[in-house]
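Complex shown without one protein chain; remaining protein chains in place.
Here is chain A:
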Amino acid sequence: MADADATADADANANLTEYVTLVSNDGFEFKILRSAAYLAGAIKNSLKPTYGFKEGSENRVDLPTINGVVLEKVCEYLYYNQKHAESKDVPDMEIPPELCLELLIAADYLDV
């Protein structure tokens, strides 16, 4: 399934940038590796050029429900996940208690 998607993406747009930008509701911008960003289902979908969203052409995703502090943590997770995809015995990422629930809502929204 993932392979089919990749092929479709490659066919549709060969000039994808290596990095994409995630924008929080308070205006913070996070430049992040496209491959890492794709680990979040919702981000991946909105960046699909085939869908014709402006996000796809601008390589930029506005996230109006997520603030900068939370989004930074999301990006940290995306890199953490990418780095440890193959490994075992990795400790869980540190999450400050006060951020747990907000991050939970964001994670659920982003499907990550």
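By our rule, a residue touches a chain if its C-beta (ideal position, glycine included) is under 8 Å from a C-beta of that chain, and two chains touch if they have at least 3 such contacts; residues count from 1.
The rule is short, and it goes like this: contacts and distances are computed from a predicted model.
Participant: Given the options "[RNA-polymerase]-subunit kinase", "Geranylgeranyl transferase type-2 subunit beta", "L domain-like protein" or "Ribosomal RNA-processing protein 41", say which is the protein name UniProt records for the missing chain.
Facilitator: In UniProt, the chain excluded from the picture bears the name "L domain-like protein".
Participant: Looking at the full complex, which residue from A:25, A:45 or A:81 touches the chain that isn't shown here?
Facilitator: Per the contact definition at the top, the residue touching the missing chain is A:81.
Participant: Go through chain A and note every residue touching the omitted chain.
Facilitator: Residues of chain A in touch with the missing chain: 2, 74, 77, 80-81, 84-90, 92-93, 95, 97, 100-101, 103-105, 107-110, 112.
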